[in-house]
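With one protein chain withheld, the remaining protein chains of the complex are depicted in position.
This part shows subunit A:
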Amino acid sequence: MVEQLGGCLVVESKIGEGSTFSVILPYAKKASVAVELTPPAVKEEKPGVTSFKGKNILLIEDDFLQQRWLQHRLKETGAITQTTYTAQQGLDALLDKNYDLVILDCKLPDFSAWEFLSRYQHYPQQEQPQFIVCSAQWTKESQEKAVQHGIQFTLEKPFAGTELLETIQRALNNDPKPPQKRLVDLSGLLQECQGNLDLLDELADLFKQNILEFLGQCRIHLQASNAQGVSFAAHKVKSSLLMIQAAELHALCDQLDESAKENESLTYLESLYSHFLEAYPATERALEWEIAHLKSSN
């Protein structure tokens, strides 16, 4: 009955603890396997809005709120979206129709995105769509898995509409590199490591430790209004940033170091520190991506 309603039954069982049965049902009435949302023919997309008119996009997402938001944003672009709630329904939908793009959530009720991609490899395919995998937390392991499955486009939840549209645009154009935004460059360091990826991995971990230490020390010095301490901490971390060619963060630390030496106001130093805090996560992700790519190509 659940299947006839377009939903699924998920069982999680642990020995000695018991079983959890979950029934997932879509809100909309089942049309085929998936729920289709086609934008009204008369309604033109808004001027100035990115256009994916006529592109077939499959959304595989079990979070209803996220689904609705994605459908809303994509509807504005003129894309034709279909949504499934489980990974199996997504696989079935891919058998039924050719899609230009699949937006795939990492954790689905029945199985993961990686299991989905492994199973999809064995499906008879005519034209392979592009995939964007979304996750609330991109760990080192999940990034490596993404690379192993040939995934070039990812999104970290929560993401903004502009980031979503930019990533879709790049995926549809098959352009994996974000324009003018190379946050790290490991080529020089890899050369110094004589191609030793284990050493590079170890250095990347030490880099992250250095950053954490810098952030902690800098905060303590800022709270104590100790400009000299801020300058010392910023100065120290610069060589680590240079080693991975993190130009943007290096420039920020350089500014923090110089400004602290010149006794700029504490508010200004704090704003530079906040700027660093905001910019750092993207750099760490880029670092992990580069390493995962280097590992996969070896």
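The criterion applied here is as follows: contacts are C-beta pairs under 8 Å (C-beta built on N, C-alpha and C of every residue); 3 or more make two chains touch, one makes a residue touch a chain; residues count from 1.
The criterion applied here is as follows: contacts and distances are computed from a predicted model.
Student: Determine which name in "Glutamyl-tRNA(Gln) amidotransferase subunit A", "sn-glycerol-3-phosphate transport system permease protein UgpE", "Response regulator" or "Tryptophan synthase alpha chain" the UniProt entry assigns to the undisplayed chain of the complex.
Tutor: So the chain that does not appear here would be "Response regulator", according to UniProt.
Student: Taking the entire complex into account, which one of A:L199, A:L215, A:A247 or A:A279 touches the absent chain?
Tutor: Going through A:L199, A:L215, A:A247 or A:A279 one by one, A:L199 is the residue touching the chain not shown.
Student: For a quick check of understanding: of A:Q67, A:S135, A:T167 or A:S240, which residue touches the chain that isn't displayed?
Tutor: Selected residue, touching the omitted chain: A:S240.
Student: Of A:F153, A:F207 or A:Y280, which one is in contact with the hidden chain?
Tutor: Spelled out, the listed residue whose C-beta touches the missing chain is A:F207.
Student: Spell out, residue by residue, where the missing chain touches subunit A.
Tutor: Residues touching the hidden chain, for subunit A, are 189, 192-194, 196, 199, 202-203, 206-207, 209-210, 232, 235-236, 238-240, 242-243.
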